[in-house]
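Every protein chain of the complex appears in place save one, which is left out.
Now for subunit A:
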Amino acid sequence: MIYSHKSPALLIIGILMLLWGWMNNAGTLDGMQGWLHPGAYKEHKQAIDKHAADTQAAAEKAAAEGQPAPEAKPMKPSKFDGTKAGQAQLAYILGGLFAAVGVLVLVLPKKEGHLDYYAGVVPGMAFIVGIACAVRWILDPMFANWGKAAQPTLGWDFAKIMNLNYVVLGIVLGMIIVNLLRIPAWAANGVRTARLFLKTGVVLLGTLYSAAELAQLGALSVVMIGIFVLGSVWLVLLAGPRMGASNSMTGVLSSGVGVCGVSAAVAASPVVNAKAVDIAFTLGTILLWGVLCMFTFPTIGQLLGMGPVQFGAWAGTGILNSAQVAGAALAFDPQGIETLKVAEIFNITRVLFLPIIVVWLAAWYVKREAGAQKVDLGKVLVAKFPVFVLGFLFMFLLSTLGMFAPPGHYQGKYFSSEQVKEDKLLKEKEIAALQAHLPKLTKPEETKALQDLIANRKLTSREQDHVLKGVSKAAKDDKAVKDAVGAANKAAWHDSKIIRAFRDWIAWLFAIGLTGLGMQITVASIKQAGGKPLIIGSVVGIIKAVGSLIVVLLFVKEFV
C-alpha cells in the first residue's frame, strides 16, 4: 500500500513556519505581536524608553565631566523579546524539518516501504502541529484580547468564562476542519498520529511528580475511580437488561460509560460481540457527552472556585471520555499544568482498570449469552494493557533518581528559610499590597496563609502555596496581589531548566494531540447518539458527574 501523496503541502507548511520565525526575528511582526501581547509589549516599550533615557543621561553626564560617552549597555531581553524568540526558535526547527521532508516527499519515487509510510504520515503531523502553533501563537492571545475588550459591554470576559484558550480552540478548530472543511487527503494518515503526541505527553508527565505526590494522588484516584468506575459499570449492567437492552448493547455501554469512554467501548466491543447499531448508539452518546463535559466542566470548576487537585480529581472521574479529561484539565488551567498532572493520574488509573473491566464484561457476557464464544482472559489482559503507562513510570523513576533535577527538588526544598535569598524575599511594596488585601479574605485558612506570608516574606510550605494560589486567582483584577503572590511562588519553586522544558513540551504535546483528536470527532458519529444507550448513558453520566463532584467537594482537600 502506498501512503504518501505527491503534494507540496508539507513544503509549504515548512516554508510558512520558517517565514514566521524569520519575520519574528527581523521584527517585521512587532506590530501584530504587540497587539497580541499588549501587556508584554507595553513593558517592552517602557524598557526601551528607559534604556534610551539611561543611555542618554550617561552620555550627558560623561559630556559634562569631559569624558568620552560610555559604551551603551545592551538591553536585557524583555518578556516580549522572549516570546518572539521562543516562537522563532520553534518555527525554525519545525519549519526546517518540515521543509526538508517536504522536498523529499516531492522528489522520492512512490514505492511501498517504510520510507513511503513516513512520507505519508509527516504531512498530517505537520498539519496538526501547524494548526496548534497558529492557535497557541495567534488565536489564543487574540481571543484573550477580545474577551477583555468585550468585558465592559458584556459585563464578563467571555474568553475567560468560556475557557477559550489554546486547548479548547485547538479542539474546536479540529472539529470544524473535519466536519465543515474535510481533512485534506495528504494529511489524513498523519492526523491519526495525534494519539502518539498525547501518549508521549503522558509519558513525559512522569517527570513532574514527587514520589509522595504520586503515592497520594494514586491512592486517591484508585479510591475515586474504584467507586465510580465499578459503580457505573455495575449500574449499567443492572439497568440495561431491565430496560430491555440486549446483552451486547449493555456490555459495550457499561465499558464506555463506566471506564474511559470511546477507548473502553472500542476495547470491549469485540469481547461482547456488540452489534453495529449498539456501537453507533454508544459511541455517539459518549462523544456527545464528552464534548458537552469538556465545555461545561471547566466553567463549573471556575464558578465553584475549585483548585487544581479538586478539579483534576473531578474531571478525571466525572468526564466519561478520557480524551476530554485532558482537554478539560488544560482548559481549566492552561498556563500551569498542575490540573493536568492530577487529572492524568486519574486517567491512567482508569486505563489500568480497563483490562480488568473488559475481562469482567467478557465473563459476564459468556455467562448470559447462550452460544457466546469464550474469551482467552489472559490474552485480553495482556492485549489491553496500556504499555505507555510503563513509559510514564520509567520517566517517573528517572526523575525520582535525580536525572532531571536535584534531589529534593520535588519536596519543595526551597521553602526552607536558608534556600530563599534576601533579594528574593517580598519587598515592602508587595507586603503593603497583601496587607491591604487581608481584610477582603473570608476563609480562615486563607487569612492565616496570607498572614504567614506577610510575616515571613516568603512561602514556607506547599500547602500555604496552594491556598494562596486560590487567593491570587480570586483577586481577579488586583494585579499587585497577584504579582506579590506570584513573586513569592517564584522564589519558592526553583524548577530546573530541564523540568521547565518538560513542562513546555508537555503543554505543546497535549495541544497538538488534542487538536488532532478534535479532527477525529465527527458530527455524523455524534448524531448517532440515540436509543437506549442515550437514555442509560445520560442517566449514569449525570449520576457520575454529580456524585463525583459532591465527593470531591466534601472530601478532597486542595492540597495533596
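Note that in this section contacts are C-beta pairs under 8 Å (C-beta built on N, C-alpha and C of every residue); 3 or more make two chains touch, one makes a residue touch a chain; residues count from 1.
Convention: contacts and distances are computed from a predicted model.
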| item | value |
| --- | --- |
| Listed names "UspA domain-containing protein", "FAD/NAD(P)-binding oxidoreductase", "Sulfur carrier protein ThiS" or "Rod shape-determining protein MreD", matching UniProt entry of the absent chain | "UspA domain-containing protein" |
| Per the touch definition above, residue among A:K384, A:H437, A:H466 or A:K544 touching the missing chain | A:K384 |
| Touching the absent chain when the full complex is considered, from A:H51, A:K79 or A:R195 | A:R195 |
| Candidate in contact with the missing chain, chosen from A:M23, A:A144, A:I279 or A:A511 | A:I279 |
| Contact partner of the left-out chain, one of A:T55, A:Q151, A:S210 or A:S525 | A:S525 |
| Sole residue of A:A40, A:A144, A:C293 or A:L354 that reaches the chain not shown, by the stated touch rule | A:L354 |
| Omitted-chain contact residue, chosen from A:L164, A:A187 or A:L287 | A:L287 |
| Interface residues of subunit A (partner: the chain not displayed) | 178, 194-195, 198-199, 260, 262-263, 266-267, 269-270, 273-277, 279-280, 283, 286-287, 290, 321-324, 351, 354, 383-384, 386-387, 513, 517-518, 520-522, 524-525, 527-528, 530-531 |
